[in-house]
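Below is one structure. I have some questions about it.
All protein chains of the complex are present and in place, except for one that has been dropped.
Now for subunit A:
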Amino acid sequence: MEEESDTRKINNSFLRDHNYATEADIISTVEFNSTGELLATGDKGGRVVVFQREQESKTQPHRRGEYNVYSTFQSHEPEFDYLKSLEIEEKINKIKWLPQQNAAYFLLSTNDKTVKLWKISERDKRPEGYNLKDEDGRIRDPSTITSLRVPVLQPMDLMVEATARRVFSNAHTYHINSISVNSDLQTYISTDDLRVNLWNLEITDRSFNIVDIKPANMEELTEVITSAEFHPQHCHTFAYSSSKGSIRLCDMRQAALCDRHSKYFEEPEDPSTRSFFSEIISSISDVKFSHNGRYLMTRDYLTVKVWDLQMENKPLETYQVHDYLRGKLCSLYENDCIFDKFECVWNGSDSVIMTGSYNNFFRMFDRNTKRDVTLEASRENSKPRAILKPRKVCVGGKRRKDEISVDSLDFSKKILHTTWHPQENIIAVAATNNLYIFQDKVN
């Protein structure tokens, strides 16, 4: 698919103009809301930055709405668990939006231990004409008041404020890796390495544990939960992925504790590709239901797979993201890159899937035409409104002029987090501390 003209690089608003990236500015999650009007990013410093799309202007119809900073707030702070002598990182692991039900916007953000519900609302009027205090806020001497008046609301400059409405804490012993809002809009799940907890959005002092894979003896541990998500339409169904490369679909109507799955998706391992690192590269880093609820997509280290919910024994489609890394697994293990957790996303119509790679590359696969493209998110290689040029990695033999050889890939530049607008072809790609927003070619 042809992509890209409006290449817009929006720095995190806290970035000074430095060449190095402060670790706190590294973006750790990106998420469009359900209409695509808002885009939220979370970073390692515990901050959330929300972008809002400009209203389309009638005078410049060819210029689609661009995203500007709408709100910025500190969601999580570093904490210390005194009992275990552990520092709790403030890094935002996931953000999930709630569908809009009134004028305010709500999102859930989580770090390793605590989920918070934030309300983002606008204030563009303020009351003026108080009796007991004057315009500066100073209290007036009651004896000087001779008449009463009714305060009136006067317009003011738009102010966007974020307030924490709920804090859901103390429910996770292990590190939270994902959250997912239910289609009933009343509950959500939070998932750590061994457990999935079900919450009601209104109740913060209680949660229900619905999946627990902790063995009686921790020495017998062989797999952990890596991600979980509710089905987009069926409020009783959710799926969770494991470090062993399997996905379990659970039905909450069957039992209170969903330890027994209703479906189990796993592809048998190909013994010819067995290596020291087989277990690591088969660990699933992300699982996403398609918008129509018929498919599941999973990402492991080298591939993206699309599963049909009706077929458990093998995936419907398998896409190689960067198979040229298979021969470099040992050095990727040494520099810890093999533990990178890439995410994957569907487009609005479930026809295209996208995921990130190294060297600031990201890949898109068209499920219908079976074509794929590799694109790069970088300042040097793209000017504003230029069309992104497809990139190619040379895997061996003669390297062509524009190709990059595997050994020149920069493994410190990785695209782990991407998101796709729910209706349009607009994508947001996080490259370390930079956020790139790409739109489809206009006209």
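Here, contacts are C-beta pairs under 8 Å (C-beta built on N, C-alpha and C of every residue); 3 or more make two chains touch, one makes a residue touch a chain; residues count from 1.
What we mean here is this: contacts and distances are computed from a predicted model.
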- Query: One chain of this complex is not shown here; going by its UniProt record, which of these names is it: "Immediate early response 5-like", "Protein YIPF", "glutathione transferase" or "Probable RNA polymerase II transcription factor B subunit 1-1"?
  - Reply: "Immediate early response 5-like"
- Query: Which listed residue (A:Tyr174, A:Tyr324 or A:Phe411) would be found touching the missing chain in the intact complex?
  - Reply: A:Tyr174
- Message: So one chain is hidden, and I want to know which residue out of A:Leu153, A:Ile203, A:Leu221 or A:Met311 touches that hidden chain in the complete assembly.
- Response: A:Leu221
- Query: With respect to the chain omitted from the figure, which of A:Phe73, A:Phe208 or A:Tyr333 is a touching residue?
  - Reply: A:Tyr333
- Since one chain has been left out of the picture, which residues of subunit A touch it in the full complex? 84, 86-89, 91, 112, 173-175, 177, 193-194, 215, 217-224, 226, 243, 274-280, 283, 330, 333-334, 336, 339
